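Here's the structure, in structure tokens; my notes come after.
And then chain A:
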Amino acid sequence: MTLAGILFVLGLISMLIRRNMIFMLLSVEIMLNAAGLAFIVASSHWAQPDGQVMFMFILSMAAAEVSVGLALILQLYHQLKSLDSDEASRMKG
Partner candidate 1 sequence: MLFLIPALPFFSALVLILAGRSLNKAAVSVIACGSMGIAAAITLVLGLPFLQSGEHIIVQHLWTWMQAGSFTAGIDLRLDALSLAFVFVITFVGFLIHVYSTGYMAEDADYSRFFACMNLFVGAMLLLVLADNLLLLYFGWEGVGLCSYLLIGFWYKDPANGYAARKAFIVTRVGDTAMAIALFMLFQYTGTLQIQQILDQAPQLWAAGNSTIVLIAFLLLGGAVGKSAQLPLQTWLPDAMAGPTPVSALIHAATMVTAGVYLIARTHVLFELAPAAQTGVAVIGAVTLLLAGCSALVQTDIKRVLAYSTISQIGYMFLALGVGAWSAAIFHFVTHAFFKALLFMGAGAVIVAMHHEQDMFKMGGLRKQLPAVFWVFLIGSASLSAIPFITSGFYSKDQIVWLAWSSVHGHTFYWIAAITGAFLTAMYTFRMVFLTFYGPKASHHTPHAPGNSMMIPLYILALCSTLAGFVELPHTMGHVTLFSDWLQHILPAVQLQQESTALEWTSQLLAAGLTFLGIYIAWVWVIERPDGMLRFSQMPFMRWLRKLWFSGWAFDALYDEMLVHPFVRTARMNRRDMIDRIYTTLARITEWLHNMLARTQSGLLRWYIMGVVLGAVVILSVLIWRVYV
Partner candidate 2 sequence: MVLLYIILIPMFGALLSWLASARNIALCRWIALVSLLCGLLLVTVLWVSNAADPTPAGHWMYNWQQPWIPHFGISLHLAMDGLSLVMLALTFFLGALSVLISWREIKFKIGFFHFNLLFVIAGIAGVFLTMDLFLFYFFWEVMLIPMYFLIGIWGHERREYAAYKFFIFTQAGGLLMLLAILGLYFIHGANTGVYTFDYFYLLNTPMERAVAQWLMLGFLVAFVVKLPAIPFHTWLPDAHTEAPTAGSVVLAGLLLKTGAYGILRFVLPLFPAASHDFAPWAMLLGVAGILYGGQLAYSQPDLKRLIAYTSVSHMGFVLLGAFAFNELAYKGVVMQMIAHGISTGALFMIAGALYERMHTRELSRMGGLWPAMPAMGTVTMIFVMASLGLPGLGNFVAEFMILLGSWQANHIMTILATIGLVIATVYSLRIMQKVFFGQSERQYALPDLGLREWLIMAPLVVVILWLGVYPQTVLGTITNYELRITTFSAPHVPQAESSGRVVPVSDSSFVINHAP
């Protein structure tokens, strides 16, 4: 469980630091993975299949998310010619 926490936090740090969008995507993956781990540990702890079912969903969601994320990044890359997330700040308030 502490391991899941550590992984999650590492993912979070990378998410904050990186300006490259792909790295952000990666850190999201890490965080998802950590969350999944926490679920599995819990399910094993209470011997309930629910944890694993939840992990199933996380997996499916992660897959869908990655696919759409990459497509978006592709588009953005074509627009901005770079992967820097600061470039995409035209939504300024």
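Criterion applied: all candidates are chains of the complex that A comes from, given by their letters.
We take it that contacts are C-beta pairs under 8 Å (C-beta built on N, C-alpha and C of every residue); 3 or more make two chains touch, one makes a residue touch a chain; residues count from 1.
Quick caveat: nothing in here was measured; it's all calculated off a predicted structure.
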Chain A in this complex: which of 1 or 2 touches it?
1
Touching candidate 1 in the complex: which residues of chain A?
12, 15-16, 19, 24, 85-86, 88-93
